[in-house]
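In this view, the complex is presented without one of its protein chains, the others remaining in place.
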Amino acid sequence: MKRLLWLSVILALGMGLLVGCKQATPAPTEAPQPQVEEKATEAPQEQPTEAPQAKEIVLTIGFTESKTGRLNVSSGRQAKGLRLWIKHINEAGGIKLSDGTVVKFQEASYDDESSKDRVQELYTKLITEDNADFLISPYSSGLTAAAAVIAEQYEKVMITTGAASDSIYKQGYMHVFQIYTPASRYLTGAIDMLKEADPNLKKVAFVYEQAKFSTAVVEAAKAYAEEQGYEVVLFEGYPSDTTDFGPFINKIVESGAEAVLGGGHFQDGSTFARQLYEKQAPVKAVVLLVAPPEPDFAELGEAAFGIIGPSQWEPQVQYTPDAAKELGIDWYGPSNEEFIKAYEAEYNEEPSYHSAGGYAAGIILEYAIKKADSVDPQKVKEALEATDVLTFFGRIKFDTTEEAHGLQIGHEMVYIQWQKDDQGNLVKQVVWPKEGATAELIYPLPR
Amino acid sequence: MDMGFLFASLIDGLLLGFVFGVAAIGLTLIFGVMEVINLAHGPVIALGMFGLYFAVTLLGLHPYAGTLLTAVGGLFLGILIYAIAVHRVIGAPHLSSLLATYSINMMIIGIGTALLTTSPRNIEFSLGSMTLGTATIPVTRIVAALASLLAAVALYLFMQYTRWGKFIRAVTDNRDAAELVGIPSTKVLALSFGLGTMLAAFSGALIATLFPFTILEGGKYELKSFVISVLGGLGNPMGALIGGIIIGLIEGLVPVFLPTTWVLVVEFVLFVLILLIRPTGLFGGRAQ
Partner (left out) sequence: MKRSLWTLFLPVLVVLAVGLYPLLTQQDVHRETSFTLLRAVALAASLNIILGFTGYVSFGHVVFYGLGGYVAFYLVAEKGWPFWSAVLMGGLAAALLAFLIGAGILRLRGAYFALVTIGVNEAMKAFIYNFQPFGGPVGLTMNFAVYKAYGGPRAVLWMTYHWLFVVTLIVVAVSYWIRVSKFGLGLLSIREDEDAAEVMGVRTSWFKTWAFTLSAFFPGLVGAIFFFRNASIEPHDAFPLHVSIESIVMVMLGGQGTVIGPILGSIGYQWMRVFLLTNRLLKNIQLAVAGGLLLLIVLFIPAGLVGWLRRRFPATRRFLL
């Protein structure tokens, strides 16, 4: 009895191992090829591109959106921007390739609930079940870092927007392309701005969300600030789900900081701003990530007044075809006014930089497919690598070195501040860089 | 070190400690009476937050009137939960009552997420700030602490001087004996469970006047309630209030010396150590 038992255990294990080993060998040699076959059988309308006569193919754009959870505000705008692009390109008759093929787009998307837990499962589903051809990232660096793994494992091109953390692009991924200015360049401009506003300002505090994105931002900004002769009197992170900023504000007050830089995403950033106001923290400048450029930030009322934030794009920025000519690069897509008008007509709200980023992700994919003159992922990937183009969103150019493949190196930031117009309403003004400013910086914070 | 900073930090922690204490009293009361760890504690706290949210936004009540209404709602919710999930597992192995209450947790979170989403809400309410030495304290925090203290006192008076309060104490001491002398033990158990969830909902409503929240927000206060209950002795309501104050002071003290994120490490290590060294807590709990 006992011997039989052991025999069967060993047998079972042996069987598992055997099958395991047998299957292990062919796996690595499986290039993306079988996938093309799989596609052809599952979706007959997508025949090989060499077919002679004009025909239409519909590519699936896969992405997740944080419809719920703490990232819902920014993520919702990003998805709206992207959906607007899909609508526009299809209305315009799609992309026409030189062989007469017309490329149109459809979306496949899920709610990721602002949670990393679900992102990988959903992206796997988008690739294996919904047969997504190209991927757009979720919103936020944390979620994108998780999604990028799946994109890379299945060798799918993913354009990231709303995902600024540099580290994502330093993991050896070859299929992930960033639209945003990376985190390491997010707050460096703010330091320059403060320096010009007040040469006597010395003590700064960094209080930031302990997420991939904001950690990367403040680490780079801290190094830059120290280089510029600032004294960093407090450098402390808070967990993403923090709702009580009391302990951090007490520390800011204790440290004697004159300026506070940090924050993370929309929800924690706006709570932080509110409690800084409630506790009347005596600081001269507050620069927060992500939250201030969102139009919803104005709901904080007085607590929003004077708060500064870095932005990837603002309605007031001006990138034009002429500017592209001066730089000697292509101009592509709608003008800034066209985008804003179309967005406001569609959604009845002002676009934020997350909206613009979503739309820009689509524009860049469109541009790359056009340049590649093909929907073959490999060719599109090569076209993306060669991209250097100016759009309403700004200049887009990707790092192609092996160390930081896909990192954005063309795009630049602007800085906004909430000020009051003649009627006393809160309005967003661009205050930095000087050449693009629409108003003077209010400094120090009148509290 | 700056004494002003220490003072401001301790005051902040202390005021919150009272609110945490009330939530923990709810948990520990239930355990004391029926030896059930209520794993639906967190979601009930979150429901308290939303109860207040809807009382303010839909009924247009003043937040503090809404808090009282929410507490009454919590009482009935607790009796309902007792009838559905807890009554049948009284006296069954611990696993049964843990899972039964956890299933209520899943149901509340599941339905709550579907109806309310997990997007943060905020009750727009401010009473300004008060300056006390070096500390600038939003008045809502002071009110929340005072309301918590009042709730604890009210519970104490109820337990000491009312008929039903005495019944609850009798059932806590010895259920069989209480039944022998004619105390309706089922009703007492249901009432105790109701009181426990009432306090949880009440503290949730108070927290909602201070901070933004989602339906998942109760989780972290549930864990805090575990720590506080064990600290004060599981089953000992007044111990829980003191436990809450201690945890509040720890939350004020730790950030003065360490990064604020060490607070949780200190709390949970303390929690494990207390269970290992003195499972009945600092002030004595229900015997194991």
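We call the chains A and B, going by the order they appear; numbering starts again at 1 in every chain.
The rule is simple: a contact is a pair of C-beta atoms (placed from the backbone, for glycine too) under 8 Å apart; a residue touches a chain by one contact, two chains touch by 3 or more.
None of these values were measured; they are calculated from a predicted model.
In the complete complex, the residue from A:I61, A:A79, A:A132 or A:A146 that touches the missing chain is A:A146.
In the complete complex, the residue from A:T64, A:T215 or A:T387 that touches the missing chain is A:T215.
By the touch definition given at the top, subunit B reaches the unshown chain through residues 31, 35, 37, 84-85, 88-89, 92, 94-96, 98-100, 102-111, 113-114, 223, 226-227, 230, 234, 259, 261-262, 264-265, 267-269, 271-272, 275-276, 279, 288. Considering the complete assembly, subunit A touches the hidden chain via residues 4-5, 8-9, 12-13, 15-17, 19-21, 23-24, 27-28, 30, 116-117, 120, 124, 127-129, 145-146, 149, 152-155, 167, 170-173, 210-212, 215, 237, 239.
One rule holds for everything that comes next: only the chains that are shown with their structure count from here on.
Subunit A and subunit B have centres, each the mean of its CA atoms, that are 39 Å apart. Those residues of subunit A that touch subunit B in the shared complex are 67-70, 72, 113-114, 210, 236-239, 241, 243-244, 246-248, 250-251, 253-254, 267, 271, 278-280. Per the touch definition, subunit B reaches subunit A in the complex via residues 2, 4-5, 8-9, 12-13, 16, 113, 117-120, 126, 129, 136, 138, 210-214, 217, 220, 251-252, 255, 259-261, 263.
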